[in-house]
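For this view, one protein chain was removed and the others were kept in their places.
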Amino acid sequence: MDLKLTAEDEAFRREVRDFVRSAVPADMARRTRRGGHTPKADLQAWNRILYDKGWVAPHWPREYGGTGWSALRIHIFEEECAAADAPFLSYFGLRLIGPLLYTFGSPRQKELHLGPILRGDVFWCQGFSEPGSGSDLASVRTTAARDGDDYVINGQKIWTTEAHYADKMFCLARTNPDVPPQKGGLSILMFDMNQPGVTVRPIVTIDEGHSVNEVFLDNVRVPAVDLLGEAGQGWTYAKFLLGNERVSNAQVPRSRRDLQLLRARAEAPDASGARLVDNPDIRQRLAQLEIDLAALEWSVLRVLASPEGERTQASASGLKITGSEIQQRISELAYDLLGPLGVPFYGEDDVAGDLPGFASPDVPGVAARQLFLRAASIYAGSNEIQRTIIAKQVFSL
Amino acid sequence: MDLKLTAEDEAFRREVRDFVRSAVPADMARRTRRGGHTPKADLQAWNRILYDKGWVAPHWPREYGGTGWSALRIHIFEEECAAADAPFLSYFGLRLIGPLLYTFGSPRQKELHLGPILRGDVFWCQGFSEPGSGSDLASVRTTAARDGDDYVINGQKIWTTEAHYADKMFCLARTNPDVPPQKGGLSILMFDMNQPGVTVRPIVTIDEGHSVNEVFLDNVRVPAVDLLGEAGQGWTYAKFLLGNERVSNAQVPRSRRDLQLLRARAEAPDASGARLVDNPDIRQRLAQLEIDLAALEWSVLRVLASPEGERTQASASGLKITGSEIQQRISELAYDLLGPLGVPFYGEDDVAGDLPGFASPDVPGVAARQLFLRAASIYAGSNEIQRTIIAKQVFSL
Amino acid sequence: MDFSLTEEQALLRDSARRFVAEAAPVEQRLAAARQGDGFSRDHWSAFAELGWLGAALPEEAGGFGGGMLEAAIILEELGRGLVGAPLLSTAVVCAGLLARCEGYAERLATLELVVAGESLLALATEEPGSRYDLAHVETAARETAEGYRLSGRKIVVLDGASADAFMVSARLFGEARDRRGIGVFMVPFGTPGLTVRPYRTLDGRGAADLVLADVEIPSGAMVAGPDEGWDRLAEAADRAAMGAAADCLGAMEAAIEMTADYLKTRRQFGRPIGEFQTLAHRLADMFVAAENARSMLYRGLSFLDAPPAERARAVSASKVAITQAAAFVGQQAIQLHGGIGMSEEHPVGHFYKRLQVAGKSYGDLTFHMARYVDGDAAREQGA
Partner (left out) sequence: MDFSLTEEQALLRDSARRFVAEAAPVEQRLAAARQGDGFSRDHWSAFAELGWLGAALPEEAGGFGGGMLEAAIILEELGRGLVGAPLLSTAVVCAGLLARCEGYAERLATLELVVAGESLLALATEEPGSRYDLAHVETAARETAEGYRLSGRKIVVLDGASADAFMVSARLFGEARDRRGIGVFMVPFGTPGLTVRPYRTLDGRGAADLVLADVEIPSGAMVAGPDEGWDRLAEAADRAAMGAAADCLGAMEAAIEMTADYLKTRRQFGRPIGEFQTLAHRLADMFVAAENARSMLYRGLSFLDAPPAERARAVSASKVAITQAAAFVGQQAIQLHGGIGMSEEHPVGHFYKRLQVAGKSYGDLTFHMARYVDGDAAREQGA
């Protein structure tokens, strides 16, 4: 056991910090700090900056464009990016389909897709959830019927993040309706969003923002070569993704940055010199959050430090539960700190001109973010589902 | 709606207060304040004092010895008794079998049993729980087989409070093994503890106190006339009791007194003038408990003010959940306030002489009480069972 | 003590519930809320006809002899149906304040207009940085030959987007947090120097900020003078807090019912999700939280006529308990709905936003917890 950062790790942190701080444009940082859904232009620009530096996908194997950093260094890198208010890169290419492709994809599929993902030229969305399926992937009803060299997809997807500006979708569909989903009935197909039969309808969420969509698939024709990996392996691939997703769903770097900003806000004196942090309740809630986040961070480090093969779904589930709850608690405290300024609705464009309540520019986004984060305990398998996974995996209950 | 106490109610409160404060002997009050399990002698003595005053069973109908007070006045009375550190009267005669007898008992049974209960001459215990039955009364296995004019009881009871000094037991047993418990297979039988075949084995609980027991029933012979009310009605009677029990399990008067004492302790300066209540965390926890207890108190008043017929099992279950949690939280805060003095074990007899840690005489009992109160969310139907009842009754889930 | 409604109260509740249910389905009301005033003028006329706008006023002030209990009964139903009308601001808070200011010459005339539904009033006490402290008044009122000149800023004036007049707290003398020296002034919309900047609230109602730049008002516009201003405002704010609490109760219960229905109809893993014990128990906890919140609503209401320190402590206890229950119930209502609960098109999120805004109206959790604890400290010192 060695529980310390090495001097080399510390030097690495400084190197990353120096680069990232100078590389994030100031206006981009300001937008990120405000919260809300990141504009596509920012995602692309920051993706490109990291790509040019060679740091866009540190967690990928080196042969596919990764950096070869240890899990710890990747964590340090992500923490420094968050601390510099860099945007959080689009998830679906770099985190989901990318790893799926280099792990299970055909040589042609890797050749075709990995480069554009790394460069940020092609954005992806994930077609998993369906109306009525929710946390239960076994109930997917979208079908992909073989027709000559093609599959023809019919169905409906929901909660599809970034579908409104994604170039491609990877889509879970039943390629064999006679076989249960868990037993070979599901596959993943990849196709262009910009083609006949694909219709995207925005879903406005309770924060009045637009990041998720319904996607209607009406006789969407997909060449069979665009079926990811092997036919009938959809269930396995989906589980692979969900495991990945839950670790990064712990969202430690982002929560750490949010909490830093929150503390700064609480410590800033107002016109009369009063500071929110002088309220003992607020002070205590901040302290408790810092402590709980430190625990989560070390839990993430422990999972990341363990050999991939030994990482259990249960520990990923634990990180997802704790991580989502902490994100929610931070955002709730931020909202509480607003006091009466939590009453006005601040639209995405409200930063120009005087804000309602004569608020400071960091107020918009706070109310919306705590509303949007109600989803954190629902998506990627609700926290209730995660508990079921833990009970089953760890205790055979 | 009228949400105020009337002037008459206020006058009543003063009358009760004046009597109770002068009637509780100082040493008895001191023992009650210390927590722990009340000695039988105190239970008897206080029972007798209230009996002589005519106030021993205010909740009974006037014809059976009750006072005719409104539910609100009964609540005021109980609050004043608790505030004066009067012992909490033995539960099983006055609260359980008494009401069961005057509601369902035969004239002979009422004649025989109600008087001795009121006078405190006869103490009762409740033979419901069995090893393996827990919160599930349908799984009672004790049998009462008819044999001529008698029933012969065989089985084992557990968690039987006060069995070691009770004179009589009312016992749930299967009188018809061919019929499911819910459908007429259960009855309640009453018998002397002091007879052949009844063996009481103490169970020491985690507080190292003795208040509950195992009771072994080995061919215990009970005349059929001592079967309570009608044969086969055991299930109905048990439900009747459990409903009663849950309302009084809210334990508001006692929690109010405990919280008062706790606040007094937190506000008392130590040798160097420091007060625990100056710690903002402690101050806040006290405040939150007071607020939550106020809510519980008014919830109890609302249930008590509603006509008996309209009281739902669900509202009783809600009171039980909230009441037990508040009792536990008060006792936990009390234990937390001990600081390092929570480490020593203080036996029941430790008040004489110097206490470990040079503690003040109010320290013994604190650690034991928080341990014993872990049972509050288990007994009388665990809080999980109560939630099931609410989900079923209120929402048909 | 009696928790059952009188016959009149039961009628009032039934008519309110019926009206709200019939007025429009929740979805339609939500769409309406996004436009214009954030509420329906037709509803308002109906409220006047139904007598709701005078329901909480004594007869001598032109009302129908009810009080905060009657107001709470109506407000609860409005919360249940997510109705955005400014009844609390106009007919309870401002009218109630006016009714107690007997020195104000226009008192009965103003109240008559309110009861008739012809005038909307809004209370303007919040300032940048005041955080619900009614004594934190930097808006200045200077005596002039003809009356007063007001200068300052007010923020988050609830229902201020549609108000015909504002009841504004302004300081005649003293320092920023002195309780003495604060007057309450009636400032009609359109008074020169008054800028009203309307906006909508998180839950789709209309609020406003005010800028008062040398606003000249006649001497008769002083509703309460500097010796009683704070007392009247404090009373009004405590009534308002209990009104907001009643609104919460209705919204909470509606969210619980809606969630229960969802648990019965929505199926996953081959069965209604209500059969999953964790979800059923969560719903039970929501029920218990709402029941205890209702108890605190009644308790708070029962203290509204108590001496000020007792009243403040009890109202704060209620607001704390109800805001905490509302957060739990609202969050879990969304959680149990899963994804669909996150959609702006589904009503459940709107209940949550309603609860959040009510929680931040007339003192938030932090304010009321601190006021409760300070009340404690005062009590200890025998104050």
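Should a chain be cited, it is by its letter among A, B and C, assigned in written order, with residues numbered from 1 in that chain.
Just so it is clear, a contact is a pair of C-beta atoms (placed from the backbone, for glycine too) under 8 Å apart; a residue touches a chain by one contact, two chains touch by 3 or more.
Keep in mind the model is a prediction, meaning the values are calculated, not measured.
With respect to the full assembly, the chain omitted from this view is in touch with A, B, C.
Shown as candidates are B:N279, B:S306 or B:Q393; the residue that touches the absent chain is B:N279.
The chain omitted from view is touched by exactly one of B:D18, B:D52 or B:D136, namely B:D136.
Here the missing chain is touched by one residue of B:P39, B:G197, B:G243 or B:G342, and it is B:G342. Note on the undisplayed chain: of the listed residues A:N279, A:T322 or A:Q370, the one touching it is A:T322.
Residues 276-278, 281 of chain C touch the missing chain (whole complex, contact as defined above).
Residues 129, 132-136, 138-139, 158-159, 203-206, 208, 212, 270-272, 274, 279, 281-282, 332, 335-336, 338-345, 354, 356-358, 367, 371-372, 374-375, 377-379, 382, 384, 387 are the ones on chain B that touch the missing chain. Take chain A: the residues that touch the chain left off the picture are 1-5, 9, 72, 267, 283-284, 286-288, 290-292, 294-299, 301-302, 305-306, 314-315, 317-318, 321-322, 384, 386-388, 390-391, 394-397.
The rule is short, and it goes like this: only the chains that are shown with their structure count from here on.
Of all chains, the one whose mean C-alpha position sits at the greatest distance from that of chain C is B. Centre-to-centre separation of chain A and chain B, using mean CA positions: 52 Å. Residue positions 283-284 of chain B each touch two or more of the other chains.
Contacts with at least two other chains are made by residues 369 of chain C.
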